[in-house]
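Below is a structure I'd like to ask you about.
Missing here: one protein chain of the complex. Every other protein chain is in place.
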Amino acid sequence: MTEATIYGLAGLAVFGLGLMGVLGAADRLRRLVALNLCAGGAAMVLVASSWRPPPAAPDPVPHALVITGIVVMVSATAVALALIRRLYSLETDTDA
Amino acid sequence: MTVLLAFDLLLAASIVGLAAATLLMRDAFAMIVAFIVFGMLMALGWARLVAPDVALAEVAIGAGLSGALLLRTLAHLRGGSLSAQGGASVSAPANGATQGVNALLAGLATCALGLAYLGAPQNVPGLEAHVADAMPESGVTHPVTAVLLNFRAYDTLMEVVVLLAAVIVVWQVERGLAETPAPALGTVYQGFARVALPVAVIAGGYLLWIGAEAPGGAFQAGAVLGAVAVLGLLSRHVRPAPAHRPLARGAFVVGTAVFALVALGVAGAGRVAFEYPPAQAKTLILLIEAMVTISIAATLAALFHGRAPVAVSREETDR
């Protein structure tokens, strides 16, 4: 059992948990956090795929992909949060 | 070796456990904190997988900035405080049956994916040999930077475009939104911020510079500088005003614009877009990185701040 297997499987488990969260959660914020878990899991699988047995250096390409993915995900999170804030303001204004 | 194996197993289990805890926490604040800790542990795992660049980016952006964004939104939903009293509560999932079925489906799918993962061949050669061959012509000595800024520069340009799109959408969505009780730091933290800000600025510049040959680079540097700006916003050292808007717009687009212009500008004389002349590769990459760092820092701070700067008096007339 190599590091790649351990962390790769953990990444898949995290992705699966995130999937459950997205499908099962009712709350907007929680669903967004669950989506972030999915992203983390997918990134972990990619990083695990880059690992090589020690003397060899890891494959840098997945590392670059994951960095790109992290930046993309924070952008999407920020947009979703802006929508959540705006919706909350509008909903509380009309309900009150 | 066995100690390390045990450590890896423990760390992987903790990562999965924290992911589960994140979803199970009833209180939204606890959920976000669990998510941030999850990100930190994941970064530790990536460091174990010899991916220091990714670990840095995850700590700074994935866990750090996402966490800050989530907490800021939670404060908004709870009317300025992070405690659970008052404002919106994060309700637990209601429909047990649907949730059960969904969870079952997701679990089955995950098991299938796990089996497929175990069935995948181990250590298929990736692109590392190609990268190693092309490194001498890349203009930098750090492979991840070479991939990001040279071999797959087009992806990176589009990633900066995603950031630009995000800030445009956030400004659009929050246009005319009433002033929210933005969280502020207490006096102790204000003092801390005064000390920390210059240190962090220097750290960001160092990360940018070192990225050419060691882990670090534009994204990590941008994230650190973005965090600086966030601290500045929180400690009220920086108060966005309408006069800052043109400057902010310029900072958001400068990375994308310079990157795209360089990409097109190097084309011609037998070269295609993004094909830097080898002699100028290092200079051009540093120029792009510096501009992208500015854009990333400004954009991340703006994403945290939310809406475009509006004068308070204007605000009142708007409503």
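Think of it as A and B in the order they're written, each chain with its own count starting at 1.
Everything that follows uses one rule, which is that a contact is a pair of C-beta atoms (placed from the backbone, for glycine too) under 8 Å apart; a residue touches a chain by one contact, two chains touch by 3 or more.
The rule is short, and it goes like this: contacts and distances are computed from a predicted model.
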Among "Xanthine dehydrogenase family protein molybdopterin-binding subunit", "Multisubunit sodium/proton antiporter MrpD subunit", "Cyclase" or "Spermidine/putrescine ABC transporter permease", UniProt-listed name of the chain not shown: "Multisubunit sodium/proton antiporter MrpD subunit"
Among B:A12, B:L113 or B:V144, the residue in touch with the chain that has been omitted: B:L113
Touch criterion as defined above, residue of B:S14, B:N150 or B:S235 at the omitted chain: B:N150
Residues in subunit A touching the chain absent from view: 15, 22, 28, 31-32, 35, 38-39, 41-42, 45-46, 49, 61-62, 65, 68-69, 72, 75-76, 79-80, 83-84, 86-87, 90-91, 94
Positions on subunit B contacted by the hidden chain, ascending: 112-113, 115-117, 119-121, 124-127, 130-131, 134, 150-155, 158-159, 161-162, 164-166, 168-169, 171-173, 175-176, 246, 249-250, 252-253, 256-257, 260, 263-264, 267-276, 318
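As a working rule, only the chains that are shown with their structure count from here on.
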Between subunit B and subunit A, distance of the C-alpha-averaged centres to the nearest whole Å: 12
Complex interface listing, subunit B residues touching subunit A: 5, 8-9, 12-13, 15-16, 19-20, 22-23, 28, 31-32, 35, 38-39, 42, 45-46, 48-51, 53-54, 57-58, 61-62, 65-66, 69-70, 72-74, 76-77, 88, 90-95, 98-99, 102-103, 105-107, 109-110, 113-114, 117-118, 122-123, 126-128, 131, 143-144, 146-148, 151-152, 155-156, 159, 162-163, 165-167, 169-170, 173-174, 177-178, 180, 219, 296, 300, 303-304, 306
List of subunit A residues in touch with subunit B within their complex: 1-10, 12-21, 23-27, 29-30, 32-34, 36-37, 40-41, 43-45, 47-53, 56-68, 70-79, 81-86, 88-89
